[in-house]
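Structure provided below as structure tokens; questions to follow.
Heads up, one of the protein chains got dropped from this complex, but the rest are sitting where they should.
The block that comes next holds subunit A.
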Amino acid sequence: MHGRKRFPVGQTPDKSKDQAKREKLKKLLSETLQNHHDRCYTKEALQKNAQLLELNPEFYTGWNYRKLAVRHLFDVETDETVRKTILDQELQLVERALQSNVKSYGAWYHRKWVIEFGLSSLDHEFMLLKKLLKVDSRNFHGWNYRRFAIKKKGTTAEEELDYATEKINENFSNYSAWHYRSTLLSSVIRDKKSKEEILDEEYKLVNQAYFTEPDDQSAWFYNTWLLGETNSRSDAGPHVVGSWPENGSIISVNIQDGAFPLTVSYKTIVNSEQTFTTGALPLVITLDKMVSSLAATVRVEPEIGNPSETTWRPLSAVRVPSKTWVADLPISSSSEGKYTVFLEVSSPTVGEVTSVSFNLEITSGDPGSRKETDRETFSWPGKSASAGELEADTTAKLERLDICGPTAEAGCTQDTTELKRANWQEKLLEAQIEILRDLLELERNSKWPLLTLARVLAAHGSTSFTDEVLELYKLLSDINPDHGDYYKAQYSCLYIDKVTRSADGLKKLWWDCQGSLSSGWLRWNGLGLHEFKYVERLLWVQRLDLSHNRLRTLNGLEALQLLEALDVSHNKLPSVTSLASLRAVRSLQYLNISHNEIGSHPVDTSRYSFPSALTNEVRDHLGERDGSWEIQAVFGGMKLKVLAITGNTAASDEQFRKSILKALPSLKLLDEEEV
């Protein structure tokens, strides 16, 4: 129970009483077990068992014994009234048992079991619940049981909503009641119109709560749910949010001497070149939701070579469903010329077709410029970046970076597919922004209104708010340093969202290490990132610096099919399996995973907290019974030339290094040492 005074520890009842109780329990316990064993369901035996359960309702064997007994008695008694009396006795016993422990799972479960026979009055159950939730309004057993009873009775959500209102009015610091309200409303909201009205009313209610007590979290949590409801798109998607090659871009493919590899030149914020050894151009589609199959066609005008069926492969770590899908466009030397490629993706739910088209030029012979990515010319972006100090002006630091190269014409992946929000949603959000600003006038530097305002502004999505939201998160990490990491991560996400929206913004994150445009890096280092977002805007990236963040997983990176160098040093990657998504990045040659936490955790939690295909099946398939199977599974298919692992606990393990070398025969440099 909540808000109760704890009794002083010293005040335990005298020991003789305790002893007597213990003896009694022992005796009842052995008798019950004996009766259970003998299948003895006499009245006397049941009474003994009842005594035991009243004293100790946690003894679940006792409840199971009673269930068997009731079944047994029902075999004998077919008369309904007699059966009802038997069940009523069970219900009474549960009531008595709950008096000794109101949170006994066994007792509540037994009650449900009895009610399921459908012979008992539900009104009595509601009366009991009313009392229980009055005494302890946040008892989750009570709320669970209420849900059960409502379902049995067939009460509609609308009717039940009044009960939630009543409980909230009694005391609005009641997560249970607010949560109950949100679940009920989810089933009440049927159409757009009702949703608009309901949400408006709910905002009014929750506003009252946090104006009364802005430090009370329960109302803010409910507000967060409301915000999610308000901001949800009516058309559920999925929608295409990104592609490579992007819509309207020009891709030049040079086939050298009538054979592979292909050199692909394209232009984003800089001119880029990438070499593919497979003889096919990868086509990538990114959606805003995971789908288990992608209905998309590839059409090339004029036809290229022999038309063949393109198959789309999912790219998520767990295969399907996936947000990112890839297909190969085969290119042969005989297909010199200019083409237009159309990708048509039809959404399974909405039925609309998104089409992406790009121009493709295929040439052969001398490519003009050749990209040299040997180890002589390759270098990591450097250790100049210190670990994410938010106030050390991420902006300033990044703006300092030298931006060179021509202005991008095609621009980066513009998030033009962002869907329009309905007018009423905008109106609701704007009203809430007003109200939160009013509250902040009264409660300066109060963390919940600040955080919620930041969230509502971000949800509103107008770019004019972005700087304000960034300021809010900065302020929050100052006034509430305990949750500083969270605020920093939010700040960084938003910052990245802001800068990756435009080519000019992206250039701020562009760092050219050797004066050669094509060997430039996109640097997202020192931003306190917890997760990798906005991957759909970066499908063109070849060198990515994510060092000095707080990443625990690399999920999402699989979409970067052009990636050749990745720096994820100084993060919190806990295991080899957390790198699993890199297996799909076939172009990756340079990887820096130094100074992470690989080998520091005895249990690989990333396999539980993030979806991963690395199940035991994989291990069995590999036939590796020792600790290195993960290394084989993750690195096995990669063609890495350079790998840095120093600074991980596992790096000092000779066996680990050996396994890596075994899994990566292509490796030339391991931690700066020639292999």
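Here is the rule we go by: a contact is a pair of C-beta atoms (placed from the backbone, for glycine too) under 8 Å apart; a residue touches a chain by one contact, two chains touch by 3 or more; residues count from 1.
Here is the rule we use: contacts and distances are computed from a predicted model.
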Identity of the absent chain, which is to be given by its UniProt protein name, from "Rab escort protein 1", "DNA replication complex GINS protein PSF3", "GPI-anchor transamidase component GPAA1" or "Translation initiation factor eIF2B subunit beta": "Rab escort protein 1"
Residue of A:187, A:208 or A:445 touching the missing chain in the full complex: A:208
Absent-chain contact - pick from A:39, A:71, A:131 or A:427: A:131
Hidden partner chain, touching residue among A:102, A:290 or A:475: A:102
Full-complex contact with the absent chain, from A:108, A:172 or A:629: A:172
For subunit A, the residues touching the chain missing from this view: 5, 95-96, 98-99, 102, 128, 131-132, 134-136, 169-172, 207-209, 211-214, 435, 438-439, 442-443
